[in-house]
Structure formats: structure tokens, C-alpha cells
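The block that comes next holds subunit A.
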Amino acid sequence: MSRALRFYRSAIGKKVVMAVTGLIGIAFVIAHMTGNLLAFAGPEAINSYSHFLKSTGELLLVLRAVLIVAVILHVIAAAQLTIQNRAARPMGYVDREPQVSTWASRTMRWGGLLLLVFIVLHILHFTTGDLKPAGVFSTADVYGNIIASFRIWWVVLFYLISMIALGFHLYHGAWSSVRSLGLRQPSPNPLQRRVALAVAAIVWAGFVAVPVAVFVGLVG
Partner candidate 1 sequence: MNLNARIPAGPLEKKWDRHRFEMKLVNPANKRKYNVIVVGTGLGGGAAAATLGELGYNVQCFCFQDSPRRAHSIAAQGGINAAKNYQNDGDSIYRLFYDTVKGGDFRAREANVYRLAQISVNIIDQCVAQGVPFAREYGGLLANRSFGGAQVSRTFYARGQTGQQLLLGAYQALERQIGAGTVRMFPRTEMLDLVVVDGRARGIVVRDLVTGDVRSHVADAVVLGTGGYGNVFYLSTNAKGSNATAIWRAYKRGAAFANPCFTQIHPTCIPVSGEYQSKLTLMSESLRNDGRVWVPKSVGDKRAPNSIPEGERDYYLERKYPSFGNLAPRDIASRGAKEVCDEGRGVGESGLGVYLDFADSIRRVGESVIRERYGNLFEMYQRITDENPYEVPMRIYPAVHYTMGGLWVDYNLMSTVPGLHVIGEANFSDHGANRLGASALMQGLADGYFVLPNTIGDYLASSKPEKIDVSHAAFRDAEAEVVDRARRFVDLRGKRTVDSFHRELGKIMWDKCGMARNAAGLKMALEQIPRLREEFWRDVNVPGSDRQLNQALEKAGRVADFLELAELMCIDALHREESCGGHFREESQTPDGEALRNDERFTYVAAWEYAGATNAPLLQREPLVFENVKLSQRSYK
Partner candidate 2 sequence: MHLRLRVWRQASATATGKLVEYDAPNISPDMSFLEMLDVVNERLMEKGDDPIAFDHDCREGICGSCSLMINGAAHGPMKATATCQLHMRSFRDGETIDVEPWRAKAFPVIRDLVVDRSALDRIIQAGGFISAATGGAQDANAILVPKTAADAAMDAAACIGCGACVAACPNASASLFTASKISHLGHLPQGQPERRRRVLSMVNQMELEEFGGCTLYGECQEACPKEISIDTISRMNGDFIRAGLTDWR
């Protein structure tokens, strides 16, 4: 058996895959969120940014491929670990009180599933344009697509709920991925996660800002 496969076979190997792909995801959402904020700078800014991205050609393709592979690996590893973890306790407790685990950590699976659904719908919505909640879509006018969609209350609501899920996912993931990779220095209170909280809060706020601003009429 190859070294890599053998490494992956262990739970720690899978956690390493989840951590690395998760960190790629975190880097991506931070960049994505920063780009989104260009909506506040007006139609030209965000449309030309979008045009710039598309003009990079192969680079964009590679980036997209990396992201898709990362998501797939992340999901497969998560599914395999979930199966392993469930099997490790065939009979549960009648009475079980979580002591310190965060709500975020306990909802990684369901929250992750919601995010997967979100990612698919989001791509169909803003990338391919197959979903047109407002009835219109233009590849050249990203700004127009944003304004049209986020005037609809249930679209905004779906995005808000998904971003809450993302925030929680990051709150646990940003912290645990670094620990899973064995990169953290010992600490007197290892459960403390200030950096993760900041990452989660900033990403959440940045993503939520655009739909909310559009909906209440601050933008557009």
C-alpha cells in the first residue's frame, strides 16, 4: 500500500485532509468576502473585478479545480469519519450532558451539509445563472445580479441562514484545523479560540453586509 493511502486510512490522516482542505476553504472565503465588499464601491468596481478574474484564464480554472477537489475531499473524509465515529459507540447513553463542547463543534456535520447545499445553489445562482430568483441574469453585470436577487426577502433569508452556518463552521474549523495539524503551541487553556472567533465573525459580517445593505436599500 502506498504511503499516502496508508496515511489517509487512519483517522488522523483523514483529519489532516479535512484540516488542509478546510484551510484552503478559509483562505477562499476570506478572498471571496473581500471581493464582495466591492459592491459597496459601485457597479464599475465589482464588475471590473469580476472581469479581471475571468481574464486570468487557466489560473482561474486551476483555482476552481483546487476548490472543487478540496470540497470533495473534505466531504468524503467527513463522511468516512462520521461513519467511523458512529460505529465507535453503537449504544449511546440514556443521559448525556455535553460539558464543554461548543454548539459549533456539535453541528459541524449538519451545518456542513447545509453549506454543501448552499454552495451548489450559490454556484447555480451567481456563477452559472441556472437559478434566476429575480428572473434575470447577466454574466457581464455581476452588480445587477446582486441587486436584483437581494431585493427578494427569501433569497436574503436563505443567504443569512447559510452564513450563520458558515460562521459556526469556521468558529470550530479555523481553530481545530490548526490543532489537527499539530501546529499549535501548548496553552494553559487550549479550548480558547480567539483567532477563530475573529475569523468567523469577520467572514460572517463581510458576507452578510452585501445582501442586507441591498435589501434595506443602502446599495443599489
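Just so it is clear, a residue touches a chain if its C-beta (ideal position, glycine included) is under 8 Å from a C-beta of that chain, and two chains touch if they have at least 3 such contacts; residues count from 1.
The candidates came about this way: all candidates are chains of the complex that A comes from, given by their letters.
Here the structure is a predicted model, which is why all the values come from computation and not from measurement.
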What candidate from 1 or 2 touches subunit A in the complex under consideration?
-> 2
Please name which positions on subunit A make contact with candidate 2 in the complex.
-> 3, 6-7, 9-16, 81, 84-85, 87-101, 105-106, 108, 172, 175-176, 179-184, 186-187, 190-191
